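Structure, as structure tokens:
For this view, one protein chain was removed and the others were kept in their places.
Each chain gets a letter, A, B and C, in the order it is written, and its residues are counted from 1.
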Amino acid sequence: MVVPAKPSGASPVVLVTGFDPFGGQRVNPSWQAVQALHDSRIAGHRVVGAELPTVFVKCLQAMRGLLRQHRPTLVICTGQAGGRTAISLERVAINVDDARIADNAGAQPVDRAVVPQGPAAYFTGLPIKAMLQAMLDAGINAEVSQTAGTFVCNHLFFGLMHRIATRPVAAGLRGGFIHIPYLPEQAARFPGVPSMSLATMVEALRIAVACALAVEKDIAETGGQLH
Amino acid sequence: MVVPAKPSGASPVVLVTGFDPFGGQRVNPSWQAVQALHDSRIAGHRVVGAELPTVFVKCLQAMRGLLRQHRPTLVICTGQAGGRTAISLERVAINVDDARIADNAGAQPVDRAVVPQGPAAYFTGLPIKAMLQAMLDAGINAEVSQTAGTFVCNHLFFGLMHRIATRPVAAGLRGGFIHIPYLPEQAARFPGVPSMSLATMVEALRIAVACALAVEKDIAETGGQLH
Amino acid sequence: MVVPAKPSGASPVVLVTGFDPFGGQRVNPSWQAVQALHDSRIAGHRVVGAELPTVFVKCLQAMRGLLRQHRPTLVICTGQAGGRTAISLERVAINVDDARIADNAGAQPVDRAVVPQGPAAYFTGLPIKAMLQAMLDAGINAEVSQTAGTFVCNHLFFGLMHRIATRPVAAGLRGGFIHIPYLPEQAARFPGVPSMSLATMVEALRIAVACALAVEKDIAETGGQLH
Partner (left out) sequence: MVVPAKPSGASPVVLVTGFDPFGGQRVNPSWQAVQALHDSRIAGHRVVGAELPTVFVKCLQAMRGLLRQHRPTLVICTGQAGGRTAISLERVAINVDDARIADNAGAQPVDRAVVPQGPAAYFTGLPIKAMLQAMLDAGINAEVSQTAGTFVCNHLFFGLMHRIATRPVAAGLRGGFIHIPYLPEQAARFPGVPSMSLATMVEALRIAVACALAVEKDIAETGGQLH
């Protein structure tokens, strides 16, 4: 793989991705929030926002292209977690696709490995406990999550971590995944379904990026689940 | 009761109330939202916002004072419903106090009538179905609720409706009650607990007032519960 | 109305009703549980179990027929509350039909009174706080509920209480309503949906009848909701 030289003097890049809408939704809050951060600057870094297709395999191909193109020092992928109440900092990606619904290309794999012969799981490369504290301190609903599911989000997360572990495009590259609740307009007609305002989501992602850039080694703070 | 004459030419008044914090909370979203509307103008009416104490009996005394003072044409009371996901348009107030926790004065009545010899319940005087549609059209989480509970909120709601039914201070006075979710900062440290941004709450109340002023007879739209 | 004389010497009757299946379900746990109690004896009373149609108006006509036929001293109506975790002792019936789905005859009334010119609500005639304690003491999930919804269950409950209030067929007749969760087989394919075993439901109803027969005046125990 030939990586074109980055123009000398350019700012280091943080890559933040969202997904396109799926499952009958007209918007995907992850891309709405990422779009709002695109081209902003955080702690001397330029944020590149990108929208990925909610399609197994293809989203990972797009991710690899983005890694080659932008050679980021940090990658934060995001996706919609309809029904959750809080920004979910994902702890672990597992090596399985098991789709309850078809992806946007009609594929619905069951119990298939993301990476055959790959390990069972990867832990996130993000300082999720420090990010959790920073979000809570800002009054934002946030939690550590022990599962990113088994759909396209987990597929991307596992594929990204496998890429970082096996073919790092840049020294010290770190990455991870964050799940985001519905927007109010997605939940409006479904009483009992929680949501979060776009402004809060954008602020949460800004905090996530700033925190990941500032914190090298994560803090030890409780964030587990009894089951 | 001597009601001082309202200055001729003054705008008609909409009274909107919230409660002070209770149950160990440092804020009450209902008062936060009402405060933001205080002294604004909606459809030729002046909005008077007032904070009531989360105290049985006393909140109703304060309400009666406000009715005498402002002689509103519309009264919308609001209160915090921690754990709900949506703006809850309350359909019915029932004639019972049954407190799971003590109010802010330490009282915790069990199975006591709000108004001895009063009827079992009053339906709201607000066009809640029209309000529901208007909020959903604006992308706001909203629902019709069939119970305002049995704590101070229901006490105020029942007392207000009884006052309107038995000693109306103004011809055509209408009133009702709206429950409001937690603010994000209240829910932040409790994953699984839903919340709503203050901006959305304020917009919801503005829509509620405008809709109640515009709609005389409510529309017939489904808003019930199976159980 | 000519009421045929009850054979002298016959046991007093407790009437317990359930509903037939609705909403695409193949069973209704309320009738399953009631059926198991039919013809049993509790505290010197004979239990008559009856299945009512999940149909507005018609269920009340059937109820009136049962009251004339059996002249019970106690009536406990039950219905399915899919999604609830506990035996729900209903506190209040409200005078409104507002159907989210069609009943078993295709009717879907919206904001229609159960009894035109009737009061807004009736409180239950059952000692629900004593029943709550008795069920909890037996290790059964139970709660006081402040709303029986606005579908056929509330319709029957309101109609029964109105009948008792206005045309009592027997001196001292008392009545009320209990909601029941899904059976395990109804919830099995829907993870996240709670259920209760039939044996527990039957035991709960047996306790309900025994307690209602034993307790004339309800105890004062907390059973309210904050909202």
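Assume a contact is a pair of C-beta atoms (placed from the backbone, for glycine too) under 8 Å apart; a residue touches a chain by one contact, two chains touch by 3 or more.
A quick note: this is a predicted structure, and the numbers were derived from the prediction, not measured.
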{"item": "Chains shown that the absent chain touches, full complex", "value": "A, C"}
{"item": "From C:S11, C:Q61 or C:S197, residue that would touch the chain that is not displayed", "value": "C:S197"}
{"item": "Of A:A148, A:L198 or A:L213, the one touching the omitted chain in the full complex", "value": "A:A148"}
{"item": "Chain A residues touching the omitted chain (full complex)", "value": "23, 79-82, 84, 88, 91-92, 94, 96-101, 108, 110-111, 119-123, 129, 146-151, 153-154, 179, 218, 220-227"}
{"item": "Residue numbers in chain C that touch the chain omitted from display", "value": "85-86, 135-136, 139-143, 183-185, 187-189, 191-197, 199-200"}
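Following the convention adopted for this analysis, only the chains that are shown with their structure count from here on.
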{"item": "Overall pattern in which the protein chains touch one another (line/ring/star/complete/other)", "value": "line"}
{"item": "Same-site or different-site touching of chain B by its copy chain C, using the half cut", "value": "same"}
{"item": "Rotation in the CA alignment of chain A with chain B, degrees, nearest 5", "value": "180"}
{"item": "Contact pairs, highest-scoring chain pair", "value": "B-C"}
{"item": "Chain A-chain C separation of Cα centroids, rounded to whole Å", "value": "49"}
{"item": "Chain centre separation (chain B, chain C; CA means) in Å", "value": "31"}
{"item": "Chain A residues counted as touching two or more neighbouring chains", "value": "none"}
